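To start, the structure under review is shown below, and the notes come after it.
Removed: one protein chain of the complex. Kept in place: all other protein chains.
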């Protein structure tokens, strides 16, 4: 991998390369099996059977070792572990991820704060996503789906401060192609316990929602690299379903971080 | 009116009274006809034909003259004019309004910022509200409805920075009673002009959404009065569809103002 | 008009021409002003001021006088009056109409029977149609809209046997183009008066729904003409929102008539 990346840079006479992972989801990885020190982790890399990492992490390491910033747009682990963060700091490279926030989860990250601010208790939040692109085909595999569902589901508890019953359905419906349709049903309690409901349907073209985020991430990361940032770029949290190094899932508060950073670096 | 309010206070041996307008919507008033100086406006009060004010403003004046803070939960003018603000400052009284933000407009104030932040151009935003309570009956009158529609519609332009085609329907459907159902259809453009859509239906009990806001407004206003605030209480903007003295309609940014104020006054 | 039609037939060396009205909606016409005898009506044709007919009826007359069957796919009057039916019978020509049933009304004609059969009392039926094609532009004119709304609204009473509160909204939203989106909210009562709700959204391309109906109507009408049918073709009721000569609006029962007729004429 390192060889491919280095050759790509040389052949195209590039000053800088930002590596972004846009592949489909991997099966879940046992995070406890990954040593928290880079020294120990790197020792396993040459032993395929002993190495606890999946492909997404190996690519992240390859990029970082070459001094190339790395962005993980997928729910896979990528560079999201203590040991790889150590490597990034050591090499003076920046990186960020995890799982681009394009549609239904974006909605959750703006609606959940509203319920919290208004003290409307969410009793249940059901979401069903149907779509028919290759991403959908890969998520038909229950093992891959698990990784994705976790990424889509965790933010509600963080924002609300309690855990309503939730359900995240992801289903492959061939005829829809790249048009992802999500139906969400939110059952909540108003004053004196009165039950009320909000439902929404989101009909978006998945790739067309992801593409501009990928471009913006590359631009921001390149700038961050140029101004000398290293390690996790937490100011990019608003782009991700599971932002590395951040517990903030409220979209507006995440966005405020981006604005603050941008204000500092633009003149 | 002043007599009624004074007697109410006396009879109930109250230290403080906060007056809150919870009546139905009035017909629109010609704002240009209201003099901007309190001196001039007050001179018209004794001449019914010359006075340009509607009932909501007369009640607001009565309250303020008695030193009672005033909150306008309705789309009517109430205390929302330069002359009455002068009176409030002069008497050292605080006041705020206009039109409690309970359902569909609350949704707009959290969703519109999302479209703006993500550079998803809103092409059209259609909203239909159906409900069958007395408020709905009064809004059947097209003259009253006009006041309400303006209040519900203005925030999109302010948040987005441009004006998509909008439509705000308010219809009386008797069988629904106090259960307001709103359907919103938002047509927006993604990357490379790809058209996408978000639809939501909100099923809420109108009074049960308004009641806790009214209670919180009274509490905050009483505290504000106690700590010596006078004039418009702009930190309460998050409660209103048309917050007096504020151009901010983004719910999270409005809420941040409330938190800042609350932090200052709680120890 | 007659000249144009005759020349079209001659120039293209056609044996038979079926005339179908696919224009936009006309303003309502005073039906009481139309004499019920063809003799009297025809006498007004040469006097523009005295003639109570709109363009759609004049075209229908022109076609029928030339022996050409006529189909009215619009909500305009067309051939839908006693006097023109007399003319059609006299000339041995067949005709039918009124207002192609493509989307929301089609849904009503299959859902309303379900509520009736199951004794679920419909309390209110609200429908909003938004779209941005030329048809929509013409329906922005409240006068034209009236004609259309009547055509969309009448069937509920006929199918249910009572008249729930109804509302038919038709709104021009430019960005939608030919994509008609309809939201319907049906509020109904179950056992012991329990209120329940059905909502649907229909997202259809208006022209693509109308085109195959127009083609089928032309084929059926040509066959009917060939087998000697004259006057109203009531067996085509399933194609129309306001089928001439028929009080049946239940789609399945209308369709059964079509099947019966087709069975008789196919071997």
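Just so it is clear, A, B and C label the chains in written order, and each chain counts residues from 1 on its own.
Assume contacts are C-beta pairs under 8 Å (C-beta built on N, C-alpha and C of every residue); 3 or more make two chains touch, one makes a residue touch a chain.
Because the structure is predicted, anything quoted here is derived from the model rather than measured.
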Contact list for the unshown chain, restricted to visible chains: A, C
Hidden-chain contact residue, picked from the options C:6, C:205 or C:218: C:205
Missing-partner contacts on chain C, residue numbers: 106-107, 110-111, 113-114, 117-119, 190-192, 194, 196-205, 208-209, 211-212, 238, 250-253, 255
For chain A, the residues touching the chain missing from this view: 123-124, 126, 128, 130, 165, 167, 169, 171, 173-176, 181, 183, 185, 187, 195, 197, 199, 201
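Basically, only the chains that are shown with their structure count from here on.
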Rotation, 0 to 180 degrees and nearest 5, that superposes chain A on copy chain C via CA atoms: 180
For chain B paired with chain C, centre-to-centre distance based on mean C-alpha positions, whole Å: 45
Chain centre separation (chain A, chain C; CA means) in Å: 53
Multi-partner residues of chain C (each touching 2 or more other chains): 201
